[in-house]
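Up next, subunit A:
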Amino acid sequence: MTDSEEKQPTRPPQADKPGETPAAPSGAAPEKPQAGGEEKPAAPAPPAPAKPATPAAPAASGAVPPKPPAPGAPAAAKPAGPPPPPKEPPLKPAPLENDLVKRYKARFGGAILEAWLDRKQAILVTTPDRLLEIAQYTRDEEKFDYLVDLTAVDWPKREKRFDLVLILYSFPKNERLRIKVLLADGEPVSSVESVWPTANWLEREIYDMFGIVFEGHSNLKRLLLPEEWQGYPLRKDYDILQQDEDWIRENLGIESGQ
Partner candidate 1 sequence: MLNEAIFYFFATLAIISSILVVTRRNAVQSAIFLVTALLATAGIFLNLNAEFLFIVQVILYAGGIMVLFVFVIMLVNLDVALHQVQFNRQWFVALIISAVLAAQVVAALLVSRGTLYAVAPASPETLEPNTERVAFSLFHTYMLPFEIASILLLVAMVGAVVMAKKRV
Partner candidate 2 sequence: MDLHALLPFLFPVLFALVIVAVLPLIAGYIVLVERKVMADMQVRLGPMRVGPHGLLQPIADAVKLLLKEDIIPESADKLVFWGAPLISVTAAMLALAALPIGPFFQIADLNIGMLFILGISSLGIFGIVLGGWASNSHYSLMGALRSAAQLVSYETSAGMAIVGALLLAGTLSTRGIVQAQADDGVWFIFAAPVGFFIYLVASIAETNRAPFDMPEAESELVAGYMTEYSGFRWALYFLAEYTNMVVVASIAATLFLGGWMRPFANTRVFNVLDYFPLLLMLWIAGYCWRRTPKQPVFVQKVFMAAVGVLCLILAAVITLPVIAPQGSLLAAAKPGIHGAFWFLFKVGAYIYVFMWLRFTFPRYRFDQLMRLGWQFLVPLSIANVMGIAIGLTLHRQLGWPAVPALLLGIALTLGAAWYLISVGEKHEPAIVGEEGEGAADA
Partner candidate 3 sequence: MSDAFDNFLPGGKANVETTVLGADEIILNMGPQHPSTHGVLRVKLRLDGEKVVGSECVIGYLHRGVEKIAEHRSYQQFAPYVDRMDYVAAVSNGLGYCEAVEKLMGVEAPPRARVIRTILTELQRIASHLFWLGTHALDIGALTPLFYCLREREEILKIFEKYCGARLTTHAFRIGGLQYEAYDELEKDTERFCRGFDKRVDEYEALLTENRIWVGRTKGIGILNAADAIAMGVTGPVLRASGVQWDIRKAMPYAAYDQYEFSIPTGKNGDTYDRYLVRLEEMRQSRKICLQAIENIPSGPILGKVGKVLKPPPGEVYHAIEAPKGELGYYIVSDGTTQPYRVRIRPPSLVNLEALDQMIRGHLVADVVAVIGTLDIVLGEVDR
């Protein structure tokens, strides 16, 4: 806990850039990349402006392994995730390069690390430092007005161990978008509560479960677990037995029989 709380300077975007080079076979062209990903039926919304873009992958974002590569240290990225099995092509995450991504890249440049399509669902990877701007832009310009969910995934062996995942939906476009923010342990990230008020509790839950600290959150305390809880349960290295033994030793003064 103490580790995670000490503030680390936000990584300059340049530092991240060289990291994302693990070249994956870019020949696996995305079959039908859409920004929204989801199949679109007759929906109240007009068809999305984001058209399938040419997969002319610029150097900045090659097709990548299933998970975002660990920035800065490609070597460290490997062990966390399993090797990408080159099986059924449609399930394979494919790089995404459509208008939407281009707009993002044009606007935020280095902050957008990469974009890909996984199971026809669009994913955008960013750095934490400009998250608030990106969020603002996403809501106001790209009309992703509904923050469906905000969660995190822990990859303990990666250098930036957390994925902060924003799942967004646009009512006007009937599209979903996922924004991933790569975070190191203890690296503060700005709260998007001001952009989507619903993030209030969702961020509290992430803080509760992962120990990610959101700056500018109005009331950052544990949501589901009691205030005095030790540790962050959804981290991969969380050990309930250890917790139990500690608690018993501390409160009952005996050794746990577990």
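A word on the picks: all candidates are chains of the complex that A comes from, given by their letters.
Brief remarks follow.
Keep this in mind: contacts are C-beta pairs under 8 Å (C-beta built on N, C-alpha and C of every residue); 3 or more make two chains touch, one makes a residue touch a chain; residues count from 1.
Since the model is a prediction, treat every value here as computed from it, not as a measurement.
Which member of 1, 2 or 3 touches subunit A in this complex comes down to candidate 3. Subunit A contributes residues 38-45, 65-67, 81-85, 87-88, 90-93, 118-119, 121, 123, 145-149, 151, 153-154, 165, 167, 171, 174, 176, 178, 196-198, 200-202, 209, 222-226, 233-234, 236, 238 to its touches with candidate 3 in the complex.
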